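Removed from the display is one protein chain of the complex; every other protein chain stays in position.
Letters A and B name the chains as they come in the text, with residue numbers starting at 1 for each one.
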Amino acid sequence: MIPSDLHYTKEHEWVRVEGDVATVGITQHAADQLGDIVFVELPEPGKRLEQFATFGVVESVKAVSDLFVPVAGEVIESNAALLATPEVVNGDPYGSGWLLRVRLSDPAQLDKLLDAAAYEALTAED
Amino acid sequence: MVYGPHTPDDRSRMLAALGIGSVDELFAVIPPGVRARPMHLPPGLTELELMARLRTLAGHNRVDLASFLGAGVYRHHLPPVVDQILLRGEFYTAYTPYQPEISQGTLQTIYEYQSLLAELTGLDVVSASHYDGATATAEAALMTCRATRRDRVLVSRGIHPQSRQTLATYFAGANLAFDEVPLVADGPAAGTTDLAALARLLDDPARPVAGVVAGQPNFLGLLEPMPEIGRLAHAAGALFVAVVEPVSLAVLAPPGAYEADIAAGEGQPLGIPPQYGGPYLGILACRESLLRQIPGRLIGMTSDADGRRAYVMTMRAREQDIRRERAASNICTNQALCALAAAVYVAALGPGGLGDVAATGAARAAELAAALADSGAPRLHPGPYLNEFAIRVPDAVAVHRRLLHRGILAGIPLAELEPGDPSLADGLLVCATECTTAEEIELFAWALRDELGVRTGVPVAVSGEARR
Partner (left out) sequence: MSVTGRKLQPTLFELSGPGRAAGRRIPVPPADALDRLPAEALRTEPPALPEIDEASLVRHYVNLSQLNWGVDTGFYPLGSCTMKYNPKVNEWAARLPGFAGLHPLAPDETAQGTLELLWELEQDLAEISGMDAVTLQPAAGAQGELTGILVVRAYHRARGDLERTEVLIPDSAHGTNPATASMAGFRTVNIPSAADGGVDLEAFRAALGPRTAAIMITNPSTLGLFERRIVELIELVHAAGALAYMDGANLNAILGRYRPGEAGFDVMHFNVHKTFSTPHGGGGPGAGPVGVRALLIPFLPAPRVLREPDGTFRLERPGERPASIGRVRGHVGNAGILVRAWAYIRAHGADGLREVSDDAVLAANYLRFRLEADGTWEIPYPGPCAHEFIASGAGLKRATGVRTLDVAKRLIDKGYHPPTIYFPHTVDEAMLIEPTETERVETLDAFADALVEIAREAHETPELVTSAPHTAPVRRLDEATAARQPNLRWRPAAPVAPSQAG
């Protein structure tokens, strides 16, 4: 099920905003499409990202995919646990499989993202 | 067709199925204006004729000379078991092991190759082969730039000139910079990497260094102060690349022991014939922390659905067929069969046997050095060497030619490999291996004495000293 409280990109990232902290991950749909995820490459804290900039890559056994940040901001934290256990992204993409936390710089950017209904419609086309 | 099975009937049957009268119709899509004119090639030969021509051509090569040629490619005893294994059609007519269920032979042998080379280099990650020592060296240098996100590499002039030239080509494409570290000009360390110069080149805050590349032994055959080079590199935040000769690793300290981050090298000495330049084996190994940076294939051990041990190409998503323009390297076809040769060779010799090869070469080289010094050609550099060294011969290029006409391949005139370095102008780089016989050494020494005596007309020992 697609969580209703998140915002989504067309490239299958989600973002959850709590105060000025935005937590970013990939959707269950994306994780399923990629298959067994074996490696995640994430940026160092302090890096500044523009909205929709690539911030890393996620690798499965036979595919590699860019990661796009849904909102601009400075990286607070990357999910270091994924280095040892990337499979968590497959198992719990909206929870412990989160990828990145950024300091939200412009909440208005959320308006450029999809809500759950629009994202669900997008994935239905696949 | 020469190697095909089709009879005229077979072709007719296929054409009939397709409903066409001639195979030409299958090429109708080629625009008429660009269809090929007939090719002009010599008429096809029968197998008998082909073999005769090949024998003739091979006979025009002189492989019967007393050879002291080395410089990265060495004549070694080749146990026949190596080639017998390579001639298994199941190995040499297989493709890249994309279907692991029916490729366990290739996959396990390459995993074993990685393991053997990990033992020899003291580094945990070994790529499943690069083209040769020169390209492996270039890839190692590129790795240091990716890992450190710096764009400048320092390369000792003790690295083989062909490897430096290859590195230059790769670096030009990648818009990266490299500087050469000079060798010490004279004194006890002559011919080895100049540590003071290295320190100066590293000490440029505006141009931080990604990696330092040095060879052990270096291309002049000399042992380098690898631990010191590594310390200097690491103190500047750079990675340290050791370029090694694999047989020597049976007796010399391995790169892992002196804190090298990456090892590269020419694998030809491990059971691969010289064959005029290739196919050889590019060895590339690194510490586990650089695993994500190493280009080329990696084979991993895993299990199958029934829990049996099995092997597979792994970490594939780094490679060009998946990552395309963002791959670390474009390498696809590699030297898998040469890696198999190296593995069989190392296993056939065992640790003692490989150590014997290295030690015998060292012993023969010492005999050679003594004999040549007696003939008036002392070593060009005083430092320690393993099985290769440069000698000082007045008018080296001409003497080399005259010795060739007497049936001796008197090593390599350094003036030809390093034309820009006057300190090497009188140098011949010579080597010995376990295949070098006492008779060959005697012949070389005798002929050299004769040449030098005739040329100078003065006692040879004096002539050697007089040019210092």
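Everything that follows uses one rule, which is that contacts are C-beta pairs under 8 Å (C-beta built on N, C-alpha and C of every residue); 3 or more make two chains touch, one makes a residue touch a chain.
Note that this is a predicted model, so its numbers are computed, not measured.
Peer 1: Kindly state which of the options B:R297, B:R379 or B:R392 is in contact with the chain not pictured.
Peer 2: Reading the full complex, the residue touching the unseen chain is B:R297.
Peer 1: Touching residues of subunit A against the unshown chain: what are they?
Peer 2: Spelled out for subunit A, the touching residues are 36, 38-39, 59, 61-62, 84-87.
Note that only the chains that are shown with their structure count from here on.
Peer 1: Distance from the CA centroid of subunit A to that of subunit B, rounded to the nearest Å?
Peer 2: The computed centroid separation for subunit A versus subunit B comes out at 45 Å.
Peer 1: Would you mind writing out the residues of subunit B in touch with subunit A in their complex?
Peer 2: Listed in rising order, the residues are 292, 315-318, 322-323, 326.
Peer 1: Hey, which residues of subunit A end up touching subunit B in the complex?
Peer 2: 38-39, 41, 59-64
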